[in-house]
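Excluded from the complex is one protein chain; the other protein chains are retained at their positions.
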Amino acid sequence: MAEIWGEPAPQPLAGNGDDTYYLNMGPQHPSMHGVLRLLLHLRGEEILEAEPVIGYAHRAHEKMAENRNYLMFLPNSSRVDYLSGMIYNLAYCQAMERLLGIEVPERAEHIRVIVSELNRISSHLLWFGTFLLDLGGVTPFLYAFDDREEILTILERVTGSRLTYSYGRFGGVTQDVDALFVEQTLAFVARLRGRMPDYHALVSDNVIFRHRCEGVGLIDQATALRYGVTGPCLRACGVPYDLRRAEPYGIYSRFDFEVPTQPAGDIFARYLVRLAEMEQSCRIIEQAVAALPAGPIMPEKQKKRFKPEVGESYFAVESARGHFGIYIVSDGSELPLRLKLRTPSFANLSAVAAVLKGTMIADTVAILGSVDVVLPEVDR
Amino acid sequence: MSVLVRLLRGIWSLMLGLGVTLKNLFRRPVTQTYPHQKPELSAAFRSAIALVNFPASGSHDCVACMQCVNICPSFCIKVEGDKPEGLKRKRATVFEVDYALCSLCGLCIDVCPTNTLKYSKTYDDVGYRRDQFVYDLLTPFRAGEAAWRERARVAAVEAAQPASAGPAAAAGEPEVGR
Partner (left out) sequence: MAEGAVASEHAQRLRAELEAGLDLGPRWSALEGASSGFARCHAVSVEALPRLAGAFARAGYFLELLTCLDLRQHEGRMRLVYTFNCFAALDRWRLHVDLAPTRPWSGPAAKPARAKKGAAAALDAATDAAAAPAAAPLPVEAPSLVASFPAADWLEREVFDMFGVRFAGHPQLKRLLLPEDADFHPLLKDFGRMDAVAAPGAGPAMGPGGGADG
């Protein structure tokens, strides 16, 4: 099988004789969340080695960036990770604003926080649904998508789009929000709070779910550090690292919220962290809505051409999956010399290979699902 | 004993979950039966771009400045223009958008100096070939084009005469606004 693709066949591991069984999981596999191929070396049901093979969704975003001027990269930014498109889009805008020294009006900053947090909740809800679908629970998936649909409707009303928003511009956002948006957002927050006990009753306390998750797929702090794991996976092993706190960007330093952590580092810990994060996002949204000032959403003087000074800049935000960094090198022209996207799933997935070693094949899907990788973001 | 307790707890947790399901069983369905029920589109809904029909001039106001062509990240706009007789500004004669490539970013709409671009609200276009999505945005304006040119020429001539300094109703200078 492997030779067909021009690759050397995997060598049997020393000491395993001929018992090693090679299994290609993916790239077309219902639970692979995109196109990931896992080359598993198995002995019976035990995974001796797991090798993720990536690149099936490589769209050359970084190359595209070098061929377009800074503004023209905007639509790409929401397509890197289509589940937190808003966060990525605004991150790119903020990175450019820092490079260009553009001031963002207060109202736009608040809107950005609200829509980013809504986006984070929608991403976590989608993860919640699909993760449980992977584990065999169809019902929570439907409820989560019902809630997520609310967010998409709210965001569609202001941005005109449901997934790839392209909502930010250098200096602000494209469209203003109205009273109805505020009303809908607060109604959604209330609704989600009402749903949380249901989710816990339905899933968190479910004995079958607990048995599949507790003590499985451990990522400890040392592993996280060596692989650069970030996001909920890192916070689930007890490290309170959240860029909204550690390196506050935008106006996040003004809001009162907690960084939920769990000590265990297993699948269940990651699950709990994400659920707790949704609640914290709700808190941020409430505060941002309450503080939403009137005013412009774009700076008064808007430029059409952007030419940053010669220099480099690294800007990082906390996406729904972790530390998303944008490294821009400008040579003073209208095109970036280099635009590198440091995506959280890339680092997290590289750690999965280490985590999978020694686990049972039946846990693979659960572990992979709990890490919440978005393949287009890994491949870029 | 503890086995029994764990067993009962486990069963109870499943009952709890079933209770949630039962509760949701009596909620109103949230799905739409799409082809029978048309979705309600938001005002901001973004679909393929289209040219605005300005009531003041009775036509679009594309001056073929190529700014949208140059900013489009997907390189999917094609514009050609000529200079109508007696007018200072150019006028589009070809305006094609390849919707199959468009990434709906809105940069063209932002950049247009005459604000003559907008999003349309079509959502159900289907086709078997990619070239079916190359839209000719001038189609709705073709019929009135000759009349517009004549009106614009007359208006320009009038504006050039200092005596008749009437209201600036020149078709070439419509109200700016989306």
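Each chain carries a letter (A and B) given by its place in the written order, and its residues are counted from 1.
We adopt the following convention: contacts are C-beta pairs under 8 Å (C-beta built on N, C-alpha and C of every residue); 3 or more make two chains touch, one makes a residue touch a chain.
Note that this is a predicted model, so its numbers are computed, not measured.
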Touching residue (missing chain; options A:A187, A:L225 or A:A362): A:L225
Among A:Y241, A:F255 or A:F268, single out the residue that touches the unshown chain. A:Y241
Suppose we count only contacts with the excluded chain; which residues of subunit A make the list? 5-7, 54-55, 58, 60, 62-64, 66-68, 98-99, 101, 224-228, 234, 239-241, 246-247, 310-316, 323, 325, 327, 329-333, 337-338, 340, 342, 346-347, 350-351, 354, 379-380
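Simple rule for what comes next: only the chains that are shown with their structure count from here on.
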Let me have the rounded angstrom distance from the C-alpha centre of subunit A over to the C-alpha centre of subunit B, please. 29
Subunit A contacts subunit B in the complex at 68, 71-76, 79, 139, 143, 146, 149, 156-161, 164, 166, 169, 174-175, 198, 201-203, 205-208, 304
Per the contact definition, I'd like the list of subunit B residues that touch subunit A in the complex. 9-11, 13-14, 16-17, 19-21, 23-24, 30, 42-46, 71-74, 103-107, 110-111, 119
